[in-house]
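A single protein chain has been omitted; all remaining protein chains appear in their positions.
On to chain A.
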Amino acid sequence: MILFLGLVVLLYGLDMSLASEESFEELKACLASPLAKLVIWGLLSALLYHLVAGIRHLFMDAGVGETLEGGKLGSKIVIAVAVVLIVLAGVWVW
């Protein structure tokens, strides 16, 4: 749901970023505000987790990690990798 609604925010940003030099600068200024950074970081975190969990699903589709133990391990790996990426994204955004 977050990602779906996030699309609207990101497309608006893309529109602003490409429209003209002024709107590009305006967007840059806007993204400097803590609230905008929180929104961007939130969307990035949701996407990163979604990506990692999605890749895990592709592995499971290939038959890897479908047993109970494999599933549990897979979940832990997803959480760990996602947390690392989200923290890195946080550092990069802030």
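Observations on the model:
Just so we're on the same page, a residue touches a chain if its C-beta (ideal position, glycine included) is under 8 Å from a C-beta of that chain, and two chains touch if they have at least 3 such contacts; residues count from 1.
We take it that contacts and distances are computed from a predicted model.
Missing chain, UniProt name from the options "Spermidine/putrescine transport system permease protein PotC", "Succinate dehydrogenase hydrophobic membrane anchor subunit", "Glutamate synthase (NADPH/NADH) small chain" or "Solute-binding protein family 5 domain-containing protein": "Succinate dehydrogenase hydrophobic membrane anchor subunit".
Here the missing chain is touched by one residue of A:11, A:29, A:64 or A:80, and it is A:11.
One chain is missing from the display, and on chain A it is touched by residues 1, 4, 7-8, 11, 14-15, 17-19, 21, 24-25, 47, 51, 54-55, 58, 61, 92.
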